[in-house]
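Only a single protein chain was left out; the remaining protein chains are all shown in position.
In order of appearance the chains are A and B, and numbering begins at 1 in each one.
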Amino acid sequence: MTETTAPIDAATAPTSGRSERLPTRIYLYVSLILVTALVIIPLVMTALGGFKTLGELRGNPFGLPTEWQWSNYGNILFSQRYWLQMGNSLLIAALTVFLTLAFSAMAAFTFAHVKFFGSGFLLNYFLIGLMFPAATAILPLFIRIRDLGLLDTYWGVVLPQVAFGLGMSILLFRNFFRNLPSELFDAAFVDGAGYLRFFWSITLPLSRPIIATVGIISFVGSWNSYILPLIMLNSESKYPWPLGIMVYRGEFSTDWQLILAFITLTILPTVVVFFAAQKHIIAGLTAGAVK
Amino acid sequence: MSQTSSVAASPPSMRAPSVARRNRKRQVRGTLPVLVLFLPPALLLFTVFVILPMGEAAWYSFYNWNGYGLPTQWIGTKNYELIFNNAAFRQALINNGLIIIVSILVQIPLALWLATMVTHKIKGAVLFRLLFFLPYVLADVAAGMIWRFVYDGQFGLVAGIFNTLGMEAPFWLADKQAAMPALLGVIVWKYFGFHMMLFVAGLQSIDKSVLEAADIDGATGWQKFFRVTLPLLGSTVRLSVFFGVVGSLQLFDMIMPLTGGGPSNATQTMVTFLYSFGVMRMQVGFGSAVGVVLFIICVTLAFGYKRIFMKND
Partner (left out) sequence: MAGLELKNIAKSYGAVSVIENINLSVADGEFVALVGPSGCGKSTILRMVAGLEDITDGEIVIGERIVNDLTPRERNIAMVFQSYALYPHMTVYKNMAFNLELSGKSKAEIDQRVHQAARMLELEPLLERKPSQLSGGQRQRVAMGRAVVRDPAVFLFDEPLSNLDAKLRVQMRGEIKALHKKVGVTSIYVTHDQVEAMTLSDRVVVLNHGVIQQEGSPMELYRRPANLFVAGFIGSPAMNFFDAVIEGGEARTAEGLRFPFTASDGAQDGRKVVVGIRPEHFQAGGTGHSGAVTFVEPTGGQTFVTLDLGGHPTMVLVSGEEDIDTGATLSVSAPLGRTYVFDAQTGRRISQN
């Protein structure tokens, strides 16, 4: 599972081959539209539900709102908590991405280029991280973070997140680095470059695709993460949005119209960014899979 | 070596010392700085936050400890006995197994079926792929919350359907029998797009001329699929199963907003069990033991699966 495969290119439509016959096309479209309905109805109804009153949620579950309750959304958008939570998530994700990229690119570079005693062992050591989720060690992790005085700080979330992402990131970076033509390394070496120079002037500028991939994986992971912040953060002012949703739901327990509006607004950035950069995101998120 | 060598080799005794003197690594400037600067950050972080906690979990698992002070109350393997005698944990194991079975029997066939459809030459194929992948991008917590609404017996969509039909709406998530199937539905909804995308990639990597050769050989659509396409997708199927298994073992975020493991532990997974019984009650020893069990299962599956099914990939 160490060879790299071409990234999954989901945005390219099949072009070769004959067009399908009419019966086939009808069958395809009917099936696909049915599945699409199952996929997006919960999402659309969530967004629409946020415009309804609680009574209408019950009386008119599937129709458009008779009277659009803009205030459900407005109140959230004008509330501090929404923006604070988004900001917290963004900050945690940014720190996570930056540290993951820096640490894993550097470590992967040594594994890809420098021969040193124990390099094979060390690489496998990092790959242990691929085998189990952070949840397995969550209690000792909590105690460690507490003893380091990082409880209820962003770092208490960021550092374990980075650490658990290192295995995959190092593997992806290393495979990419090794697939750069080795003659480039020879040429740079003949030109008088040392490792540091080669890393900075040749490797990194050529690594944009893999930087994007690893960046996307770690950003999405951090943006959506729940269990680490749940355990490491206590103050609501530091909560990222997935925790925020849970708190919000706890507060407004059956006021579903408000909860739906809140959910819609919290996933909106994800949906917008996904459609804006779908090609990169799909390639990135599946790159880890095809390792 | 060549029999036509015109140069006599010098005797080994003369060569040995100089070999020892010069047999050294190729010299590149900055080898030491690279080792000293590049490796330690990752190494330190990984050791402190991944390896050590896992080792500590193994250590703590033999104690009764609430996390304060030092673990002193050694209780041997008592925690492990407690775990396996715990009905909720057994339920969690069953549920994890159930999720894996559904992933293999429902999710993967569905994903494969959709993948073959969205790789046909039809208008909108790319849009369908994007829409199917969308749930995978959403946070598990958000997906869980959305489906909590869908399943809600008072205000949700399911309630709406039942009310429209003039029936009394059920509260599936509060029903011991219905909660797990409802949860499985959400899991399929959330993850099939990811598996579909793996299959799309697999299908795209199949050489078109192989399928054309099958056409020329007179294979029908079904024959082509079962005798040519599917065998060529073997490694993708194995990969997909692997991710289904790994995903099942980690499942937590989505369950919390949906059921929190309830009702009466009907929807516990190993991680939610660890959270409810270890973290919430600050039973560090017990929770660590659950972590160790989970770790052993993960590692065994990862190694076993790689050895048995993926050795050719």
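FYI, a residue touches a chain if its C-beta (ideal position, glycine included) is under 8 Å from a C-beta of that chain, and two chains touch if they have at least 3 such contacts.
It should be emphasised that the depicted structure is a prediction, and the values quoted were computed from it without experimental measurement.
S.K.: For the chain not shown, which residue from A:98, A:116 or A:189 touches it across the whole complex?
M.R.: A:189
S.K.: So that we can see where the missing chain sits, which residues of chain A does it touch?
M.R.: 181, 183-184, 186-193, 197, 201-202, 205-206
Note that only the chains that are shown with their structure count from here on.
S.K.: Applying the document's contact rule, which stretches of chain A touch chain B when the two form their complex?
M.R.: Interface residues on the chain A side: 1, 5-6, 8-20, 24-25, 28-29, 31-32, 35-36, 38-43, 45-46, 49, 54, 57-58, 61-62, 99, 102-104, 106-107, 109-110, 114-116, 122, 125-126, 128-133, 135-144, 159-160, 162-164, 166-167, 170, 189, 193-197, 199, 220, 223-227, 231, 241-242, 245-246, 249, 254, 256, 259-260, 263, 266-267, 270-271, 274-275, 278, 281-282, 285-286, 289-290.
S.K.: Which stretch or stretches of chain B touch chain A in the complex?
M.R.: Interface residues on chain B, with respect to chain A: 25, 28-31, 33-35, 37-39, 41-43, 45-46, 48-54, 56-57, 60, 67, 114, 117-122, 124-126, 128-142, 145-147, 149-150, 152, 154-157, 159-161, 163-164, 189, 193-194, 197-198, 200-201, 204-205, 208, 239, 243, 249-250, 252-253, 256-257, 271, 274-275, 278-279, 284, 287-288, 291-292, 294-295, 298-299, 302, 306, 310, 313.
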